[in-house]
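One protein chain is absent from this view; the other protein chains keep their places.
Here the chain labels run A and B in written order, and each chain numbers its own residues starting at 1.
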Amino acid sequence: MIREKESAGRLALAGAAALLLVAALGMVFGYAPREAVMGDVQRIFYFHVSSAWVGMLSFVVAAVSGGLYLSRRERYWDMVEISAVEIGIVFGLIAILSGSIWARPVWNTWWTWDPRLVTTSVMELVYAAYLLLRQGLEDPERRARFGAVYSIVGVLTVPITFLSIRFLRSIHPVVIGSGVVGALGGFAMTSKMLETFLVSLLAFTVLYAALLVYRVRLALRGGRLEERRSALFSE
Amino acid sequence: MSIQVAKLGKSFGPRLVLQQLDWEVARGEFVVLAGPNGVGKTTLLWILASLIRPSFGQVWVEGMPLPQEAARVRRQIGVVGHQPFLYGDLSAEENLRFYAQLYGLNRYGPRIRERLDQVGLLSRREEPVRSFSRGMQQRLSLARALLHDPLILLLDEPYAGLDLQAGRLLDGMLREVASQGRTIVMTSHDLLRAAPLADRIDVLNRGRIAASFRRGEFALDQLPSLYQQALASHG
Partner (left out) sequence: MVETPPAPGRPAAPGNIFRCAWAVVGKDLAAEWRSKELLGAMLVFALLVILVFNFALELDLPVRQAVTPGVLWVTFAFAGTLGLNRSWAVEREGGAWEGLLLAPVDRSAVYLGKALGSFLFMVILEALVLPIYSALYTVDLFQPGLLIVVLLGSIGYISLGTLLAALAIQTRTRDVLLPILLFPVVLPVLISAVNASAGFLSAAPMDQIWPWLNLLIACDVIFTSAAYLLFEYVVEE
């Protein structure tokens, strides 16, 4: 039987996410200083890194859920997994696009072969492959099982991809930027920037948690609908 | 008990195929499983063969629970399905040699020849299986299933696609196998054909056993109407 959690916690989470987002927005545009070299466009950094972080966090959440599904065979974990993939792919895309928007005015290019950016793109491709895999299957049990296996494979290989690209870049230095915060941008973070950054990170993480919780609830409701439907048809 | 099944259920997504099934087969019994298309006869057989996991309930084969002891259970069952489980490019003998190795049999040369002789294929042993007729492939499949001397033989609609003569040959072979004391479970559409061989005919309908007829309790010509009654009474 699929049970549903009570809603008070969910609402509180959603409320916290909203508040934190407002706070973060306020800090990004009001509190954080204007960066000396790049100007206001640097403010994208706060959203760019936070999105990338959430994308990667979700990737790990998906794999852990996959492992839990394989060992426990509870549909709940499969729902957490697909939710994590759907949300993660969106945040990953935001990270890549915001990176592009940042790079264009600053370095006059839409793309940099920065290890972090490339790895995020690889992760997006793994996400997309995951969705295509599930789409090619009709049996929900197989979808859950195969999805779990692939998400585990993904979480094992993508960090190694990052390491190998980073090692590659250390031999052939990146033309653009120098690495203090990352090869994408060399700028020194003042304490105000750091505070803004941490608040953004927290806001995005709480937002992610809220989205995940609501998405899982949607999946649970979908599951209950399926159960009722099949009960009707087998009469 | 050779086979025991308690409260067995299997669902494929929203579709519930077997539900609350209780069923037993004694050692050495020859049971025919009958029932309409799609009722779950093959599913039940495949669960016994450890090729499918049950969704609910428990299964014991020769006292060993499934799916925990699946590998050891497989040592004791031979399966003849719709498809022959054979490699078309290899010869009859090569196919049996492969299965002998797969089952970890020692000194399998003489045993293979003996089985080929028993199914009347010794003279064709070096020909590729691709060139065999359906009846010949079925016989080779039976030889394959019995190669490792299993306690239980599972057959899924073995008479399908066989002409009269091939069917009679199969009759004789099944009688021989039954006389060796092996437990046999066979699904069949053709009740009249299967009935003379069986100790018991179980009718599966709506996920459960609707009726059970033992040899000697009925006359052969009563069988079709008894069968219809069994189906009607359960919905």
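Keep in mind that, in the parts below, a residue touches a chain if its C-beta (ideal position, glycine included) is under 8 Å from a C-beta of that chain, and two chains touch if they have at least 3 such contacts.
All values derive from a computational prediction rather than experimental measurement.
Listed residues A:V60, A:V122, A:M189 or A:A209: the one in touch with the omitted chain is A:V122.
Among B:G13, B:G63 or B:G172, only B:G63 touches the chain that is left out of the view.
The omitted chain makes contact with chain A at the following residues, 70, 122, 125-126, 128-129, 132-133, 136-138, 142, 145-146, 148-150, 152-154, 156-158, 160-161, 163-165, 167-168, 171. Panel shows chain B; residues 46, 49-53, 62-64, 67, 71-77, 79, 81-90, 94, 98-99, 101-104, 128-129, 144, 148-149, 151, 180-182 of it touch the chain omitted from the view.
Everything that follows uses one rule, which is that only the chains that are shown with their structure count from here on.
Our note on geometry: chain A versus chain B, Cα centroid distance of 50 Å, whole angstroms. Residues 138-141, 226-227, 229-230, 233-234 of chain A are the ones that touch chain B when the two sit in their complex.
Chain B contributes residues 11-16 to its touches with chain A in the complex.
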